[in-house]
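For this view, one protein chain was removed and the others were kept in their places.
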Amino acid sequence: MAGSTLGIIYRITTWGESHGPGLGVVVDGCPAGLALNANDIQSYLDRRKPGQSRISTPRKEADAVEILSGVFEGKTTGAPISLLVRNTSQRSGDYSEIASYYRPGHADYTFDQKYGFRDYRGGGRSSGRETIGRVAAGAIAAKALYAFGIRLTAYTKSIGPVSINPNSFDPAAILETPTAMPDREASVHAEKYLADCMKDYDSSGGIIECVIDGVPAGLGDPVFEKLDANLAKAIMSIGAVKAVEIGDGIEVSTRRGSENNDPFHMQNGRIVKSTNHAGGILGGISDGSQILLRAHIKPTPSIFSPQNTVNRDGEDITVSIKGRHDPVIVPRAVVVVESMAAITLLDALLVNAGSKMEHLAAIYKN
Amino acid sequence: MAGSTLGIIYRITTWGESHGPGLGVVVDGCPAGLALNANDIQSYLDRRKPGQSRISTPRKEADAVEILSGVFEGKTTGAPISLLVRNTSQRSGDYSEIASYYRPGHADYTFDQKYGFRDYRGGGRSSGRETIGRVAAGAIAAKALYAFGIRLTAYTKSIGPVSINPNSFDPAAILETPTAMPDREASVHAEKYLADCMKDYDSSGGIIECVIDGVPAGLGDPVFEKLDANLAKAIMSIGAVKAVEIGDGIEVSTRRGSENNDPFHMQNGRIVKSTNHAGGILGGISDGSQILLRAHIKPTPSIFSPQNTVNRDGEDITVSIKGRHDPVIVPRAVVVVESMAAITLLDALLVNAGSKMEHLAAIYKN
Amino acid sequence: MAGSTLGIIYRITTWGESHGPGLGVVVDGCPAGLALNANDIQSYLDRRKPGQSRISTPRKEADAVEILSGVFEGKTTGAPISLLVRNTSQRSGDYSEIASYYRPGHADYTFDQKYGFRDYRGGGRSSGRETIGRVAAGAIAAKALYAFGIRLTAYTKSIGPVSINPNSFDPAAILETPTAMPDREASVHAEKYLADCMKDYDSSGGIIECVIDGVPAGLGDPVFEKLDANLAKAIMSIGAVKAVEIGDGIEVSTRRGSENNDPFHMQNGRIVKSTNHAGGILGGISDGSQILLRAHIKPTPSIFSPQNTVNRDGEDITVSIKGRHDPVIVPRAVVVVESMAAITLLDALLVNAGSKMEHLAAIYKN
Partner (left out) sequence: MAGSTLGIIYRITTWGESHGPGLGVVVDGCPAGLALNANDIQSYLDRRKPGQSRISTPRKEADAVEILSGVFEGKTTGAPISLLVRNTSQRSGDYSEIASYYRPGHADYTFDQKYGFRDYRGGGRSSGRETIGRVAAGAIAAKALYAFGIRLTAYTKSIGPVSINPNSFDPAAILETPTAMPDREASVHAEKYLADCMKDYDSSGGIIECVIDGVPAGLGDPVFEKLDANLAKAIMSIGAVKAVEIGDGIEVSTRRGSENNDPFHMQNGRIVKSTNHAGGILGGISDGSQILLRAHIKPTPSIFSPQNTVNRDGEDITVSIKGRHDPVIVPRAVVVVESMAAITLLDALLVNAGSKMEHLAAIYKN
């Protein structure tokens, strides 16, 4: 089925395999008149690019984006924006062996079951490189949102047992530490932990958090297109994510109502919430306060230590995966989470434009 | 925007407010030829009906379903199935006061912001009664899935600090305890805890778990219609859910790859996983093992103890909510979680029918 | 598959069979704040009601609509609007015979082939009564459009060989003649022609035309959600329509470019077209001039004269259809065409709200 398209009005369609000619995305429904150039997109792609630190795969990819359509004289035209990134570092030889067996924690087995066979070179469509299209589309969405005062910030909250200290929160560190942690000290600890993992031929999981500021109240559509529901889908659709939380998330299950409700009060003539346990969403609609979500990321399934599995001939075997793999998915996935949140939010903003007669009257003067 | 429709082929559209004439759902795309009668649906609705125990609102509703279309001579015809439940216990008087202020933890404020005004009688569209349509549609989906050997079981995993003991798991208890816990002893403890909450004019959160057995490998469509992504959306779209986990969920973030990967091995000539940390889904596609998910539910926001808030005149006030409210949402939401999972799974099953030439050849003999 | 839902933002879902308990529609995505009551809808339904003249089936149906949700204190709330019309004149006995054979020109055979069996009482889902939901949803759309100065007018252009005279065009006659012709003299001729058809146990086809005034330029989305493409789908989805024309339609195929192009010129400081061969749509986008479309309707397939067909036992037989049938579908289908055009246009208007940064800036002031 056509599962590669997401969104109602801001609609993205990603394509491409890690070892084919390239990957890309068609971004349709971007409002016309947004200033846009390749650098806007490239700066986002560079945040997920491999080969940038010791805790990232040594595979080098330029991941240079080409805008094939939809931009004219520096502005979006309203036409679909087609973006292409050519693959340049394909060493299919590294992967030829894995054609014959099912890697634990990977989608090899399920793709074979679903489609009858699979593109076994590097995971095909289930490769992490699939997120290139997401990030390119997210860069555009983030730029459009910025025009309305909406800013997204995602970062690594924890890697294995190492968490950031909220009191040491330093936004500048997100782009400067190899872990994408907004806490330089925690980042050093996390790097050490990852070095241990690598020494053990092993990998680590972690948590990504994303906050969104400046969101107007009113985005999200009851009852199935709720903002939190669509954020959950967008985030859970990222490979390796196994849990999504909004606001205080899992903590609410052990709370009482008196602890969990956010009182309202007046502040400078505006209604605001005194706390934000809800994470900026009530009844599936943004409430004007900061939106906050978390994604729980599993450890990289490609590990070098021996594992039991089965080959295509139906024999029990033991394998040691080779190749170039990140010991942790989290740092490079931070911009993917931010992108998926941006895509979801821009779509909600566009859809909401038609929600009440008052909005329409502002556009269609009779 | 049209947010009341969910699904690609098995597509449901819910409607109705808690204090209007009634609520219902149109179920479109149900395969023709499924044996179906009102009892199949009523038995599901009865599981979410209020007034059945001390820990449920004393409001009495028959919640009797009428099938208005789509069933002929005891079988679905392929036409849309329209289901109607009339509201019978509307005491709008109870709610007249809340028109004037914003209840903390409720969607009053966001609906006003989005639409300019709101149906203030009992929460309107954000009422828990909205789930009637979901459950009715879920009952049909569950029956269709059952025909292919797929069985869903949802239950209360915890209420506040009280969790079930996996070693005392008793499926029969789910329908027999007022908490919907599959552990009679834990249920007694939870009831005591809820009695305390009520005495304190307070409420409690909790966790619902859902397991799905018999799912064939291959359901779910990369990369945005992944089975886990659609389950996350479906579950998060239920009011009060603040986190969704698949398989081991949040635990993966502190794990190493060697602990988290599920090895494959041969068993009676079939490929099976030795463990199931993944919760039955790899790369967004079902892997043939048990699917497992959890929803974290916030405490009922309607509590009787005094709370600070703001009224529509922009004044800070203190309110004590009146009316008939559940001290915990969880037990009645169990069947809602089960229903949303069933709806999502049946849609994935139908969509997957067109996934490969081999499937099509089985249907369209040339 | 779920084929009963239409539209992106203004989204309607119809349901119901001619001989079940009732029919209806869920209208989702209607902008909040539109004044609406049952009369607004009933006046449209009354235009398609049977039993109003000699050239309409003598079957009497009140077709009284009940609003079940989505309207509060006389205004739409943004929630789905559920509308119900109970069937009251079900004489299933009239139809019991047709269970055994396939009526020529009807969908009996194709429903059996698609679904394995069918609701044979009066055509089930392929009955003309299915259009009740369309008309109810169209009435709401037309009212919303009217708030922005957009007015739709559909009428009968011809019945069999009898066409209206454009020089005698009298809009008042549309609601006053039994033919829905805007030409009283032509209407008399058409009635005579239909009397002849009835005498011959036969039926007649005809043409419906719809004009839409006041449409702002800019509605419709290249390249698949073009306004003319969506109008074509909406109109062709009405049973009995076999051709759809936009503007000069079929005549363009024998024209030269110099005859068919519409020159632009300035008029009172505005750009206008000097002619309107295009029917108000260029490149799939409304151009600010009158939109014009035509639907070609086949003769009622239920005729009393003997016809050859096949029964379910696979035997060649001759049948004479009984029951209560219109000798022509056209007059009662006029409001259906108008409704489908209104539904399509409102959706395009809502979707277009997010088309450019300028629109969004008018709504989301930063």
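Each chain gets a letter, A, B and C, in the order it is written, and its residues are counted from 1.
Convention: a contact is a pair of C-beta atoms (placed from the backbone, for glycine too) under 8 Å apart; a residue touches a chain by one contact, two chains touch by 3 or more.
Keep in mind the model is a prediction, meaning the values are calculated, not measured.
> Out of A:Leu23, A:Ile159 or A:Ala186, which is the one that touches the chain we can't see?
A:Leu23
> Kindly state which of the options C:Pro21, C:Gly51, C:Pro178 or C:Gly284 is in contact with the chain not pictured.
Answer from the full complex: C:Gly284 touches the omitted chain.
> Which of C:Gly74, C:Pro166 or C:Gly314 sits in contact with the chain that's absent?
If we include the chain that is not displayed, C:Gly314 is the one touching it.
> Of the residues in chain C, which ones touch the absent chain?
Counting over the whole complex, chain C touches the hidden chain at residues 1-6, 8, 14, 102, 104-107, 109-111, 113-116, 125-126, 130, 158, 160-161, 197, 200, 202-207, 217-226, 228-237, 239, 242-250, 252-266, 269, 271, 274, 278-279, 281-288, 296-303, 305, 307-310, 314-316, 351-352, 354-356, 358.
> List every residue of chain B that touches the chain not included in the displayed model.
Counting only chain B, the missing chain is touched by 8-9, 29, 31-34, 78-79, 144, 147-149, 216, 222, 349-351, 353-360, 362-364, 366.
> Residue-wise, where is chain A in contact with the chain that is not depicted?
Touching the chain left out of view, chain A contributes residues 1-5, 7-11, 13-17, 20-24, 26, 28-29, 32-33, 66-70, 72, 75, 77-82, 84, 111, 114-119, 121, 124-125, 350.
Following the convention adopted for this analysis, only the chains that are shown with their structure count from here on.
> Viewed as a graph of touching chains, is the assembly arranged as a line, ring, star, complete set, or other?
complete
> Specify the chain with the shortest distance from its C-alpha centroid to the centroid of every protein C-alpha atom present.
It is chain B that sits nearest the middle.
> Rounded to the nearest whole Å, what is the centre-to-centre distance of chain A and chain C, using the mean of the C-alpha atoms as each centre?
Centre separation, chain A to chain C: 44 Å.
> Between chain A and chain B, what is the separation of their C-alpha centroids in Å?
Inter-chain centre distance comes to 26 Å.
> Can you pull out the residues of chain B that are in contact with at least two other chains?
1-5, 8, 14, 111, 114-116, 125
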